[in-house]
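Written below as structure tokens is the structure these notes are about.
Only a portion of the chains appears, each positioned as in the full assembly.
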Amino acid sequence: EVAVSGAARMGLVYDGNDTEFSSRIRVTFSMSGETDSGLSFGASIRADQAGTGNAGADGAGGAFGGDDMDAGTVYISGAFGKLTFGDNDSAANVLVGNVSGVGFTGLGDFNELGYLGQVDTSALYEYSTGALSFALSSSQLNTDDAVSVAVKYSTDAFSVALGYEDDAADSQISLGGSATFGAATVKAVVADVDSAADTAFALSVDYAMDATTVTAFYADHGAVDGFGLGASYDLGGGAALVGGVVDNGVDTVADLGVTMKF
Amino acid sequence: EVAVSGAARMGLVYDGNDTEFSSRIRVTFSMSGETDSGLSFGASIRADQAGTGNAGADGAGGAFGGDDMDAGTVYISGAFGKLTFGDNDSAANVLVGNVSGVGFTGLGDFNELGYLGQVDTSALYEYSTGALSFALSSSQLNTDDAVSVAVKYSTDAFSVALGYEDDAADSQISLGGSATFGAATVKAVVADVDSAADTAFALSVDYAMDATTVTAFYADHGAVDGFGLGASYDLGGGAALVGGVVDNGVDTVADLGVTMKF
């Protein structure tokens, strides 16, 4: 089965100097199936990335096709866990993640501290048992030797996650946590990159009141720090009114718009 | 909801020197939804333009994504009218439009006098009440200062429309009208571009007989004038046999083919 879904957004963005119109559309294809023995398998790709998902970024598809697939993912999963090939995030990125951001465009994603990442076609293995999740990832073989491992403990009330990434040039330890106190959810991420002098740090609070969620974050990237404040109002039917302001240490940027899911 | 539709065509084209095979396929995604308060929202894009609809033409998506989206549109509409961001035609183009063309490929669209247009991500606002329609559009802010305004009065028997466009370099007034006399529909468009010495003029007649529609047009672009003659035969099920001949003032070109809607 192939499910077609979509997302769109429209609004105004102030980039620190000018205000501009901004809009975007995305179409996503999600494929899923099940073998006779009960294994699940599937694949997912965006319409605008169908080319690199088919042939790899170099267009020639590498030696025999698909060895540099840098968009979309293909997986097989069962009692053994889930194995995904393609355009994966690193294990640390998948389980530690990021604190909440603001704005209908993300406003430059200043809330994200960043991960070392890996070269695609990469492989990601995930396994969950009860509250415990485990992930292991690898760059394409014979490239930058990037590997990552991460664990997460997650309950309804809180989660903690620890991730490690290592490649030929650098390494990073990431620690994340989240906790829900009534209407408030607090998230924190600490990232220690071996090559950087300072430890980076980010904190966010999401406060939900009926259809409205207010979000604030502070991010210290080491060389630069800043913060963001935003709100989202659920319009129903897949639409939301979303706006935010971010001081990224250089400019104060802002946006206001409508996000849509189809 | 995401609806997938398609259009295709195949046939022969004579370009004034040679006859060639010609074919084309288009896939379109149309998304629509409704908020709890009854506002409609949606988006639409072609599969071949999914890349520029997602990231903007420069691939980087501009400052925070989507500020140069030159394909696809995103809208929100309600009692206040309809507001569309993205790859819009100017207000004058939307309401005044063009006289009918001929051929399954359009044969160079010589029936169209042209509009000044605007830079995307543009904004288009439309409002209708009874027989009266109003449209207002703007280029991306801080670009070419293009704005356009247009009005149209439309009944089952006839319509008249007036549009004005202005940008940093030029301005254009467009006047259009159509009227139906039994089986015949007559359309006329006059375009007066400030920078052009002559006023451009186009006229078309569509004559419908059962499944067949015969179309003739004359277009005087000022520097060059020409005419076209064509016919379309509805094959049913979304297919039509369509052919035409156009004298564009330089060459006589022609085509014959089948158009398909899915």
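A and B label the chains in the order they appear, each numbered from 1.
The working rule: a contact is a pair of C-beta atoms (placed from the backbone, for glycine too) under 8 Å apart; a residue touches a chain by one contact, two chains touch by 3 or more.
No experiment lies behind these values; they were computed from the predicted model shown.
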- Task: Note that 2 identical chains are shown, then give how many the whole complex contains.
- Result: 3
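Criterion: only the chains that are shown with their structure count from here on.
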- Cα superposition of chain A on its sequence copy chain B - rotation in ° rounded to nearest 5: 120
- Whole-Å distance, C-alpha centre of chain A to that of chain B, is 39
- chain B partner, complex, touching residues on chain A are 4-6, 8-11, 13, 15, 18-27, 46-48, 50, 103, 105-108, 235-239, 253, 255, 258, 260-262
- Note on the structure: Per the touch rule, the chain B residues reaching chain A in their complex are 1-2, 4, 29, 31-37, 39, 41-45, 47, 50-51, 53-56, 61-67, 69, 72-76, 83, 85-86, 121-123, 138, 140-142
